[in-house]
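All protein chains but one are shown at their positions in the complex.
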Amino acid sequence: MSRVRTDYEKTLWRKIVRFVNGEKDLFDEQSGFNVETEELEDRRHRNFFEEAELNKKKVQIAELIEERSEETEQRAVKLYERFYRLFAVITCVAIIAILLVTVANLPDYGDPDNPANNEVSKKYIEDGIKDTGAVNIVAGMILDYRAFDTLGESHVLFIAAVCVMILLKIDPDSEKGKRFISLENDRAYEPKNDPILVWATGILVPIIIVFGIYVILNGHLSPGGGFSGGAIIGAGLILYLNAFGFKKTERFFTQKTFSVVSVSALLFYSISKTYAFFTGANGIHNIISKGTAGDIISAGLILPLNICVGAVVACTMYSFYGMFRKGGL
Amino acid sequence: MQAVIDYISSNLFEGVAIILFGIGFTTLFLHPNLIKKIMGLNIMDSSVYLFLAAKGFVFGRKAPIVTDGVAEMESYINPIPTGLVLTGIVVSVSVTAVMLALTIRLYWRYHTLEMDEIMQIIRKEGK
Partner (left out) sequence: MINAFTFVLLGFLIICAISTCFCKNFLTSVIIFMSYSIIMSILWMVLESPDLAITEAAVGAGVTSLLFFVTLKKIHSMNDKNNEDNKAPMDEKEKDRSADM
């Protein structure tokens, strides 16, 4: 092994490198080449006062130039703002006028012969109940015919939750996090003991959550489905959090719950749909029977997919609120 | 006058959707405050959804939920815009949440939400 050199900075190679990089003169510290040093010192002493005066003048001129440039810049900013406002108003008015004229030439509202009511919607309506087994045609469309669209959309929700977590998460164990939390009021996250809020929440939250579960489970039979039911459950959880505080909700909903529930729901969705992708468009329908239309357990995969989407949406809504409120779940 | 009445009777919902779009767009352009800008973007979002859903509506037909086993196109409205808008509403919420989180970070950094003041501070720091 080679010896570690402590005087690495003084070696010739290092000096050459620094000279090539333009950081320092190669022969500056070597006395043999600095013959004129004394003479230079002399001259410096002589010129000291002149230089000081010169420097003063330079500073004054620089200040003057700065003031001038600030003035001109402010004038430019004002001009720019005026131009921006004028241009923005013109753009907005022009866009609204063009769009309103365009709307006048569209086909009539509510006309059965609209070009939008073409063979695609005819296929969905007439064959929907036969193909998917769902009474609600919209649920059958977004979770069976166009299930990949919904898969991407639930991933968008998950990614948005992760982004908010990156932006607003505060680690309570680190130094910064401790200082940050101590800056806030100690009971800032825990609610005051408000009897009206607590009693009303105790009555309302079970009803809201049961209604949300009903909306999710009946997604293929009645209006609703994963998105609306999940949002209702998330709103119920937020109400519970506001009334009883983070200490109570941490018993059943932590960061781990969030990651486990949403990741397993997304995994189940992806696996069950990519299976059909690999085996042909209608592969899995040969295994799971569609049942009689109108029953709760019918319509093949639509019911479990609704539950998955609902779980993802509820977790996302609750985690948004927790992140905004406290910086953690 | 007759033209206006024709316009209202033929395309009222679409016209209102365009006006809402204009209101949201103008707010997005001209209001200096960031939270108001986000509200304007939300109004633009919902106006586009209103336009789409109005295009799928047909007079005298019902919501696309099969009742009594009648599966004919003549009795239900167009289900495609409904499906598109359903996914769009939930995505707009997540976009709003991300934008509000960015706004909070901006406030922590610059202690203001007015776009002009933030731009001035950035220009001063850049010197």
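We call the chains A and B, going by the order they appear; numbering starts again at 1 in every chain.
Just so it is clear, a contact is a pair of C-beta atoms (placed from the backbone, for glycine too) under 8 Å apart; a residue touches a chain by one contact, two chains touch by 3 or more.
Source: prediction; values computed, not measured.
Within the whole complex, touches from the chain that is not shown fall on A, B.
Here the missing chain is touched by one residue of A:I238, A:C315 or A:L329, and it is A:I238. The chain that is not drawn here is touched, among residues A:P223, A:G245, A:G291 or A:P304, by A:P223. For chain B, the residues touching the absent chain in the complete assembly are 9, 12-13, 16, 19-20, 23-24, 26-27, 31, 35-36, 39-40, 42-43, 46, 49-50, 53-54, 56-57, 59, 61-63, 65, 77, 82, 85-86, 89-90, 93, 96-97, 100, 103-105, 107-109, 111-113.
Take chain A: the residues that touch the chain left off the picture are 110, 136, 138-139, 176, 179-180, 183, 215, 223-225, 227-228, 231-232, 234-235, 238, 317, 320-321, 324-325.
Heads up, the rule we're going with is that only the chains that are shown with their structure count from here on.
Distance between chain centres (mean CA atoms), chain A to chain B: 19 Å. Within the complex formed with chain B, the residues of chain A that make contact are 81, 85, 88-89, 91-92, 95-96, 99-100, 103-104, 106, 108-112, 114, 116-117, 120-122, 124-130, 135-138, 141-142, 146, 149-150, 153, 156-157, 160-161, 163-164, 167-168, 222-223, 225, 227, 231, 293, 313, 316-317, 320, 323-324.
Across the interface of their complex, chain A is touched by residues 7, 10-15, 18-19, 21-22, 25-26, 29-30, 54-59, 61, 63-66, 71-74, 76, 78-83, 86-87, 89-91, 93-95, 97-98, 100-102, 104-105, 116 of chain B.
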